[in-house]
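Yeah, one chain of the complex is gone here, protein chain that is, but the others are all in their spots.
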Amino acid sequence: MAELILTKRMLERPHDAHTLEGYEASGGYLALRQVLADMTPEQVHAEVKTSGLRGRGGAGFPAGVKWGFVPADSFPRYLVINGDEGEPGTFKDRMLMERDPHQLVEGVIISCFALQAEHAFIYCRGEMDLAYRHLCDAVAAAEAAGYLGRGILGSDFDCRITVHRAAGAYICGEETALLESLEGLRGWPRMRPPFPAVAGLYAKPTVVNNVETISNVPHIAARGGAWYASMGTEKSTGTRLFCLSGHVNRPGNYEIELGTTFRELFDRWGKGIRDGNELKAFVPGGASAPWFDASSVDLPLDMDVVQQHGSMLGSGAVMVMDHTTDIVRAAWRLVKFFAHESCGQCTPCREGTDWLEEIMERLLDGRGRPSDIGLLIDVSDNISPGLTWPPAQTTICPLGPSATAPIASTIRLFPGDYERLVAGNEDLEPAESTGPAGPERTVAVTIGTKPDREAVAHG
Amino acid sequence: MAAEVFTGELLEQARAKVAEYPEPRSALLPLLHMLQEQAGYVTTGGMREVAALVGVTPAEVYGTATFYTMFKLEPIGRHLVSVCTSLSCQILGADELYARLRDHYGVADRETTADGEFTFEEVECAAACGGAPCLQIDYRFFEFVKADEVVDLVEDVRRRGLDAVHAERGSVLAPLPPLEAAEIAAGITPEHKWTPPAEDDA
Partner (left out) sequence: MAEQVTIQVDGQPIEATAGELLIAACEKGGVYIPRFCWHPRLRSVAMCRMCLVEVEGMRGLQPACYVPVADGMEVRTETAAVKKAQEGVLEFLLINHPLDCPVCDRGGECPLQDQTLAFGPGESRFVEEKRHFEKPIAISDLVLLDRERCIQCGRCVRAASEVAGDPLIDFSYRGNDTQITTFPDEPFKSYFSGNTVQVCPVGALTAAPYRFKARPWDVSSVETTCTACSVGCRGVLQQTRNTPVRFFGADIEATNWGWLCDKGRFGYEYVSHPDRLTRPTKGRVPVTWAEAIDEVADRVEDLRAGGGAAAAIGGARLTNEEAYALSKFMRVVCSTNDVDCQLDDGLPGAFVAGTQQRATVADLAGAAAIVLAAPDLKEELPVLYLRVRDAVVGGKVALHVAGGRQSGLDRFATTRVAAAADFDAAALPAEGDVVVVVGRQHLGQDTEALAAWAQGLVASLGGRARLMPVLRRANAHGALDMGLSPELLPGRVAVHDHQARERLSARWAGSFPLEAGRDTRAILEAAAAGRIDILFLVGADPLADLCDPDLALRGLEGARYVVVIDLFRTAASAHADLVLPAAGWGEVDGTVTNIEGRVQRVAANVVAPGQAASDAQLFREVAEALGIEFGCGTPQATMAEIAEVAPAYAGVKASAFRGRAGREGVLATPGSVTWTLVGDAQPAPSAAPGDGLALRVGRRLYDRGTLVSHCPSLAELGPGTVVCLHPDTAAARGLRDGDKVVATVGEATFEAAVVVDAAAVADVAFVPHAQGGDPLHLDASTTVALTKRAS
């Protein structure tokens, strides 16, 4: 019999779940007491491994495995919580931080214990004013109650949490950009290796986990990894928060066991498509995910299956579009998002996402040319070679390729919507164009010969 | 150059913030938030003070500050109205909503009304897609905003103040999962789990 794990308390005590009193009154911090009294860090780590808990930030990497990458003898180490939730369609972490901050704080403390980290940071999206305040209050209350600080609950375990307020940059959700940002720098993703688990914050071993991921930890610690693993599917254990939005009658966050189908999500939880309309397309897992059309509605909410079908569950954001939707405009909106959020570090993303946005804008303005569709594909291909899934990239981080997902998938699924926009615009083609631009286009470039002048440039 | 923003108690707070982190530079964003709260925007002089407090050059502070959209390098209105036009809001009418505001106040994106009361900006996903279309006023959420009511909402804030209006018309906490009691009681076990098709059709 499945149950609600993460949202139970907030549903039962909507008015005080976020306070220490409300939290303690509903069993809060018992898990921590139990861990400190009876368990070793290794045991906690083992339970998390057994639970099969996978990251909820998008990549779905097993948390227990990630923790295991921290080099054994390297201290200090840090735990950083990714609360930068900003991917269009996602609104679950905000709810967890606003409504049940102690659940996260307890998860952080237990995770720190398992990781033998004494300092954790919660990187909270800047625009989430209330979440930030509730987190600060929760940390202060936990400190006052002895759940944080030196010698927690009489043990020899020390831990403190710094709540860090971000300032408006989606890319800082990418874990290495987040670490740069936390160091007071521009949020530029780092090249890997080194991986954060080896050299992260201040070049020290650092585990970065999502808010939802860590909010599960008190429950796993209290009830055991096996209990958690008994829910969901074999490889996607436990429950997950799905953020359902768009053209459904009842949008919202739903905590669901993995394995449910999209159809059930839309119909049973979303109460159907609005106005009795037909489903046209949906984004199965956040703005970075290639879109599906109505034919994929019976796929299950299972990371691996969705992956096999060319998309992902990602951050759990499902955006539903009915048949009235202007698909090109909707795709453009996500491209615009990525162009706006590109950190600007690497060339293909800095230049390419903006270019893609401008081409699409032209299409929507009625100034699109027939060759633009091939151009969109080719420019996308220069950011994400082959437009494969999972995406390849010429970029440093996955943001650039993410911008190509809505384009490539909608051109594939809804070619007519694009063709209609450029029909009759043949006269806009540049006169000297040697034919439609496309992937087969070849350009003579003097690459590979060393320009003598480089010597000058390099001095 | 004498400090003008970070003096007295604020200076103490700033120093305490710096001390919270293993490396002072980490306090850069928090200090810029303090500066913006104090001065209304991220001022040049303030950035110099922040630079001195965390031990970097003003150029580095500037490089960081300009990266983040929340930091305003110019003065803004008394209230900041941030309208989300990202996908979920867009497909539920956010463009119309924002157009109404701009038309009514005769301002363009990121402009301030002549009376200095409101600055309007279009923003990316505000993490309230379940309540789309949504907007934030001074980072407080208003969800399911209707185009016909948006001007009234903003004017209401002018009339009655943000606290009163938000308490009444805004979302005070993130919306709960919109489950009915019966649904909760029934548990959430899916009725039918997916089984892979017999042959590989991928």
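Each chain carries a letter (A and B) given by its place in the written order, and its residues are counted from 1.
The criterion applied here is as follows: a residue touches a chain if its C-beta (ideal position, glycine included) is under 8 Å from a C-beta of that chain, and two chains touch if they have at least 3 such contacts.
Remember, predicted model here, so these are calculated numbers, not experimental data.
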Check: shown chains touched by the absent chain are A, B
Using the definition of touch stated at the top, determine which of B:F67, B:F118 or B:F142 touches the missing chain. B:F67
Options A:L20, A:L36 or A:C346, residue touching the unrepresented chain: A:C346
Which residue of B:P58, B:G93 or B:P178 touches the chain not shown here: B:P58
Residues on chain A that touch the omitted chain in the whole complex? 169, 171, 186-187, 191, 339-348, 350-355, 358-359, 362, 375, 379, 381-383, 385, 392-396, 430, 432, 437, 443-451, 453-454, 456-459
Which residues does chain B use to touch the chain missing from this display? 44, 47-48, 56-63, 66-67
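To be clear about the criterion, only the chains that are shown with their structure count from here on.
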Residue ranges of chain B touching chain A (in the complex, touch as defined): 20-23, 25-30, 32-33, 54, 56, 63-64, 67-71, 82, 85-88, 90-92, 123-132, 136, 138-141, 173-179, 184, 187-194, 196, 202
What residues of chain A sit close enough to touch chain B in their complex? 1-4, 7, 10-11, 14, 18, 76, 85-91, 93-95, 98-99, 119, 125-131, 162, 164-170, 181-187, 202, 233, 239, 243-247, 250-257, 259-261, 264, 268, 283, 287, 298-300, 302, 305, 308-309, 317, 319, 321, 325, 329-330, 333-334, 337, 340-341, 343
